[in-house]
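With one protein chain held back, the other chains of the complex are shown just where they sit.
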Amino acid sequence: MSERVSARPPVDRPRAGPAPVASSGRTRTPLGWWRNPWRRPYVLGTVTWMYLAWSLLPVLIAIGISFSAGRSNAVWQGFSTQWWWGHPKSDPTGALFVSPELHAALIQSLRLSFLTMFIAVPIGVAFAIGISRWRGPAPAGANFLMLFSFVIPEIIIGISMFLFFTYLLKFVHLGTGAQLLSLVTYQVSYPVIIVRARMLSIGKEYEEAATDLGASPTQAVRRVLLPLLYPAILVSFVLVFADTIDDFITVRYLSGGASTEPLSVKIYNFSRGTLTPAVNAAATFLLISTLVIALLGVFLYRRITRGQRGQTKEMTGYLS
Amino acid sequence: MRVLPRKRPREEATGGWYPRWYWPGFALPGSLWILLLFVLPFYVVVSIAFGTVDPVFQSPLPVYEPWWWTSRYLLEEWHFVTGEFRAVELRTLAYVVLATAICLVIAYAVAYYVARFGGKRKGLFLVLLIAPFFISYLMRMLSWVELLQPNGYVNSVLTFLHITPHPINWLAGVPFTVVLGLVYGYVPYMILPLYGFLDRIDQSHLEAGRDLGANPFWTFVRVTLPLSKPAILASLVIVTLPMFGDYYTNNLLSGSPKTTMFGNLLDNAMEATGQGPEAAVLVLFLVVFLMIPMLYYMRETAKAQRNQ
Partner (left out) sequence: MTRRELLKRSAAASLALPGAAAFLDACAKPGTASSSAHANGPGMGSYWPAGSPYPLARQDSPVTWKLWRDPIKPGLAPEKGATLQIYNWADYIWLKVVRQFCKAYNCKYQITTFNNMDEGLAKMRTGQLQFDAFMGVTPDILGKLITGKLLQPLNHSYIPHLASDVWETYQNPFYDQRWHYTVPYTTYTTGIGYRRDLIPDAQIRGMSNPYEIFWDTKFNGKIGIYDDYREAISMALLKNGITDLNTGNQKYINQAQKTLISLINAVNVRASINGVYIGIPKGTFDIHQSWSGDIVAAWQYTPVQNMKTWQTLGYWFPANRKGAVFNDTVTIPANAQNPVLAHHFLDWMMTYQNAMLNFTWNGYQPPQRQADPATLTTTKSYYGEPYVFPWLSDAVVHESDFHTGHFQEELTPQVDQLWHNAWQAFNSA
């Protein structure tokens, strides 16, 4: 129970368990207990914890199995790191960091994710800024398309991009180029939605104040608006990275040779061929790399919001 | 993530010191990108749907001039869509509706609990709720595939507890497994927008209700639920629309024709030789179908914004 609620003036409610300790007659019977508006939300709490276990336990087990000594993905067969770093006795093609195929896929995963992140986020942020301040039917249409590209099933993007690059834009060959263009198209709506929400909540008072005080439009955006948007931009970076590194639908249709298949696509292919714990190791690696990016994001976020709070205070103080 | 409608501050006269092209200039790269790489590819899809095929590979030959379009494949597929595929469409609809409903119940309960009663643990809860975003969808699905194997841990536990005498073959085209897989895959995308909204509801409304002795259930039904309608709508759009094109969940967890979904038809047509135009037509059908809820959603949010 939240501190805020318990800090309220005492009301008749049991502190713990169904024991009817309170004086009110309403809590003496089970029905009364059920009806008490201030009882702890046991049902909801149970649901939440069960949901968390359901959602995360399988993944923990899968991570564990990447350290299994056997070939099976289903059962643990003793500890070993052979699926990560290989084993002198086993075929070296099976391990994540040893197999040249998996190694190349790992590089391709990181390459696509970083490039997508650094292209999609700036375009998306600029678009969100423009669209929030620009009035008229044209931006509404563009915004609709953005939102639609966000919720449309990814297979549609994959198929239309495959047809696009094999029939019309043929000079963009299947491979990294086509994958990158499609990923950016699919991901650009993330920063748009996040930054736009932030733009709506901060309003335009700050820029107006800045321009009233003589800042040029460029200065108003660069010195006032952008710093206010940093948290939203950071979140966009992290989410775009996390979503791109897992993407296998668009990327699979558009991959050229094996060198352009990232780990996610390899995992999907393995799932239809030979599954070994090396696949678990690959997936665990993806998880670790997104976690690193997320932690980096959190770290930067802390630093920026600390600075920003100061700046904001400074600015509001100056204005008043 | 949060497509929540927010109240806009009342328009003041925008300062005349911004050049006319200034704000549109920001939106230009994004708009061009979307036009060139989202809208134009659709035109190719349309050109293929109304085009023809080459005689050797039976692969599509797009026809870009609308005056040369033929509706042959459209009619052919329409025949399938209203006939042979009906079972798949109804099944997809049933799975999606069911999965969405379960998602909504779980997501709302969890988001509500964390937002209202998270207390000191709120940070921890949030981290745990966000975690699935950072775990690849494939990994989450594959870990279930392995757990549900005939000799996997789920069956070991069930037989150990004598709940079933024999291991259950969960992966042999069981609709229950597929629906649960869909729920598992998509529910995190619903929890976060709902949480974001519920966290901002002013708790004094609810506490007022309770102080007046209202049953928590009725407080919830009469106050919280109507308040969160926009968030529910947004999270439904985020989860339901992509589900209609899902083929991989079913591929990984079943692989049986008994659980074929519309996305599988798309994926099969995409890969089969000579089915290019069919794939394009199916894509068009799906896009048109999804436009309906999308436009409804846009209208609702616009209405909500006007009312505020």
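We just call them A and B in the order they show up, numbering each chain from 1.
As a convention for this text, a residue touches a chain if its C-beta (ideal position, glycine included) is under 8 Å from a C-beta of that chain, and two chains touch if they have at least 3 such contacts.
Note that the coordinates shown come from a computational prediction; the quantities given were computed from them, not determined experimentally.
Visitor: Going by the contact rule already stated, which one of A:64, A:122, A:203 or A:256 would touch the omitted chain in the full complex?
Guide: Of all options in A:64, A:122, A:203 or A:256, contact with the hidden chain holds for A:256.
Visitor: Using the definition of touch stated at the top, determine which of A:167, A:241 or A:285 touches the missing chain.
Guide: Hidden-chain contact among the options goes to A:167.
Visitor: Which listed residue, B:21, B:57, B:78 or B:176, touches the chain dropped from view?
Guide: B:57
Visitor: I need the residue numbers on chain B that touch the omitted chain, in ascending order.
Guide: Contacting residues on chain B, toward the hidden partner: 51-52, 54-59, 61-64, 68, 70, 84-85, 87-88, 149-151, 169, 171-173, 254-258, 260, 264-265, 268-275.
Visitor: In the complete complex, the non-displayed chain touches which residues of chain A?
Guide: Those residues of chain A that touch the unshown chain are 70-72, 74-75, 91, 93, 101, 104, 166-167, 170, 173-175, 256-259, 261, 269, 272-275.
Everything below uses one rule, namely that only the chains that are shown with their structure count from here on.
Visitor: Just curious, how far off is chain B from chain A if you go by their C-alpha centres, in Å?
Guide: 16
Visitor: For a test of understanding, state which residues of chain B touch chain A in their complex under the given definition.
Guide: Contact set of chain B toward chain A: 1-4, 6, 8-9, 12, 14-15, 17-19, 22-31, 33-35, 37-42, 44-45, 48, 60, 62, 106, 109-110, 112-114, 116-120, 125, 128-129, 131-140, 142-147, 149, 151-153, 184, 187-188, 203, 210-211, 213-216, 219, 237-238, 241-248, 251-252, 263, 266-267, 270, 276, 279-280, 283, 286-287, 290-291, 294, 298.
Visitor: Going by the contact rule set out above, which residues of chain A touch chain B in the complex?
Guide: Residues 1-4, 11, 35, 37-38, 40-41, 44-45, 47-48, 51-52, 54-56, 58-59, 61-62, 65, 73-75, 123-124, 126-127, 129-131, 133-134, 138-139, 142, 144-157, 159-164, 167-168, 181-182, 184-185, 188, 190, 192-194, 197, 200-201, 203-205, 208, 211-212, 217, 239, 242-243, 245-246, 248-249, 253, 264, 267-268, 271-272, 275, 279-280, 283-284, 286-287, 290-291, 294.
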